[in-house]
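Here the complex is missing a single protein chain, while all its other protein chains stay put.
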Amino acid sequence: MKIRTMIRHVREGFKNITRNGWMTFAAVGSVVVTLLILGVFLTLALNLQAFTKDVEAQVQMDVIVQQGTSRSDIDSLEERLKSLSGVKSVQFVSKEDGIQILKEKLKDNADLLTGLELENPLPDKFVVKAADPRDTLQFAEQIRTFPFVDKVKDGKDVVEKLYNVIDVIRWVGGGLVIGLVFTAIFLISNTIKITIFARRREIEIMKLVGANNWFIRWPFFVEGLLMGALGALIPISLIALGYSYAVDAFKNTLIMVLPLEGLIMQVGGFLLLIGAIIGTFGSAFSVRKFLKV
Amino acid sequence: MKIRTMIRHVREGFKNITRNGWMTFAAVGSVVVTLLILGVFLTLALNLQAFTKDVEAQVQMDVIVQQGTSRSDIDSLEERLKSLSGVKSVQFVSKEDGIQILKEKLKDNADLLTGLELENPLPDKFVVKAADPRDTLQFAEQIRTFPFVDKVKDGKDVVEKLYNVIDVIRWVGGGLVIGLVFTAIFLISNTIKITIFARRREIEIMKLVGANNWFIRWPFFVEGLLMGALGALIPISLIALGYSYAVDAFKNTLIMVLPLEGLIMQVGGFLLLIGAIIGTFGSAFSVRKFLKV
Amino acid sequence: MKQWTHTRSNSLKCLVEDVSKAMIEMQDVWKTYPNGVSALRGIDVKIGRGEFVYVVGSSGAGKSTFIKLMYREVRPSKGSIFVNGFNVEKLKEGKIPLMRRQIGVVFQDFKLLPQLTAAENVAFAMEVIEAPRKKIKTRVKEVMELVGLGSKLNALPNQLSGGEQQRVAVARALVNHPAVIIADEPTGNLDPETSWEIMHLFNKINQQGTTIVMATHNKEIVNTMKQRVLAIEDGQIVRDERMGAYGYED
Partner (left out) sequence: MKQWTHTRSNSLKCLVEDVSKAMIEMQDVWKTYPNGVSALRGIDVKIGRGEFVYVVGSSGAGKSTFIKLMYREVRPSKGSIFVNGFNVEKLKEGKIPLMRRQIGVVFQDFKLLPQLTAAENVAFAMEVIEAPRKKIKTRVKEVMELVGLGSKLNALPNQLSGGEQQRVAVARALVNHPAVIIADEPTGNLDPETSWEIMHLFNKINQQGTTIVMATHNKEIVNTMKQRVLAIEDGQIVRDERMGAYGYED
């Protein structure tokens, strides 16, 4: 193909956007709305994922040291725990710290414990966190076999329930996002298909006048790319705007939200990618049907 | 309008579905996918709402009775609490019950409390639930003024945080549902608009041949209604099927899901309504633009 | 062969209606299209009830524009138009279809509904006036046979030859026995023999009192069937002859 022909195709692609005015407008409208909903969803899903990661990261286990273990044995146990690959942090909590913490837990009824400081029945312990919280229960099994370890409290019941809930949230969230991605792909390519169906006579005429398939396809490629990109830029801007308000609104509240820049790069990049790819190939693919003349 | 004309319009509406074969097919495809995503969302949102209601329903307050209050005074306090309008349940927890509960709470460290039974330092209390959990804090204020009440533990901090989280979930969920409803309306009517735009010449011809606006509109009404209804029935069936699996899958798990029948009635009814209304009026409305001939 | 006087006498049958008033009247009509093309410039013309008028002129002279004004496909930039008592420009929106039902139009580009069969296309014009189904069926068959398409009832427009499509358009214009038939080049895609059949049909209908306005390039037809001829050049009526001829020599 000659360069001037390539230039011609790009020029025609641009012109077609305005030539088909109303129809292109409507189609881009559909792309915008579809990608907007997808983008809002991705934004929420990414935040939800960050939130569940955060919750998971709080999972830890108490490694209870046997009563009467010597300081040096405790130190060597600490070394051993720290040397486990995949362990993120090991924090020593002495029996004295333990009483304080228990008191805080009982709050109003803390006075029940007065006097216990003198003959402290609590053990020394280590609070251990795994780098990957999902390994916690496994580490617990392993640590139980270590010397000087009385028992390991991994809160198995609670942790398993927590994982259960998090897994459901992730599956549902992930399923929705994937479903929405496919929905968006379908809706965008379907809309483009309809607009091209409405122009099938023109494609037929072009073929009858001697155009080959690529000559006809190229301007549709360009047009589709433009429509997709245009249809992505609008929702990206809207989401960036809306999200920056949300970040402000949730500042100083319990709810943690991801920072604007990184999120917009991810969501925006993805929307632009979908818009451009589906726009381009959706239109090229739909044209194919009418090229058999 | 004569009856035979009405019959003719209905017949033409049905025929048009097949006459425009491919295009109608594509348009119904878009309606199906749009309503499917909306339906899945509504299903999740309804379940989420039920879940948050459930969590809210667990909010309660402890009304601590002053030490040494006589049994009859306690009884009259109970009467008084029960007579408050808007209070759902009032449960008496004696100091003895209190120790048991505390022991369970401390679990492994329960032995710390041995001996406390003899000189029980815990107070008697009432556990009070409001019919509308949101009124709990207000009731707490009110109950604090009652005689023989030492203090009211309403867990204000925690409850307020909980409400905060629930409110965010509801706002986000509600916002998404409303957003999706509008998205669906836009996408469906836009798709129909494009298909009608592709047939604008026909509308023009009809007018030039002497058809009046209603004569042209009626078959489009019927066609739009059919497309909308068809486009709603498919996702309703899919959601019913998928949801019945979900109900089975979540049986005997932590996650509570709403029963199939009620949900499908609500979601299905809504989708059918949207499909039919947008189908009918979307097409009639789009036709209007081309009637000015 | 029909004569103008003949036509006149036929129109006497319509005395009960307002014969004194013209069937079609244009007063100082101008048309400039939005792109600046001035298609008609000061048209003044009266066409009586029962007349048969040829509109001739070179390609792009303004014949179709002149014709499209009559049923309000095109709106004049200036001037007034009366058709069968309707003031076409002052008509309320709801009345436009009523006006159009008085007129059978053969469009230059046929304007058939592509999704409907030949018979359905013709039937459409009758459904619009809410005729009973049975009557539609018999009448549609009748006119389709009149134009020689009795065997093509169920063909879609794109399954018909150019001339067949044109005859469907003719059939649709006739089907409701309109007061006026306006035909824009109705024989452009027909062979001479078929053209003459259509012309004889128009003639017969005209003799029954229908006003006919027909734009045409067919010199032979115009010259043979001596009727009134309106010649349009460059947007103006340059000739208006009773019993005229096509009048261009090459």
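By letter and in written order, the chains are A, B and C; residue numbering begins at 1 in each of them.
By definition in this document, a contact is a pair of C-beta atoms (placed from the backbone, for glycine too) under 8 Å apart; a residue touches a chain by one contact, two chains touch by 3 or more.
Just so we're clear, the structure is a prediction, and the values are computed from it rather than from any experiment.
Within the full complex, the chain left out of the display contacts the shown chains A, C. Here one chain is not drawn; of C:109, C:130 or C:145, the residue touching it is C:109. For the options C:94, C:132 or C:162, the residue in contact with the chain missing from this view is C:162.
Touch with the hidden chain on the side of chain A covers residues 1-2, 4-5, 8, 16, 19-20, 202, 205-212, 215, 293.
Residues touching the missing chain, restricted to chain C, are 33, 35, 37, 56-60, 63-64, 108-109, 148, 155, 159-164, 166-167, 184-185, 188-196, 217, 219-220, 246, 248, 250 (touch as defined at the top).
We take it that only the chains that are shown with their structure count from here on.
Comparing mean CA positions across the assembly, the chain most remote from chain B is C. Taking the mean of all protein C-alpha atoms as the reference point, the chain centroid lying nearest to it belongs to B. Chain A and chain C have centres, each the mean of its CA atoms, that are 68 Å apart. Inter-chain spacing, taken between the CA centroids of chain A and chain B, is 25 Å.
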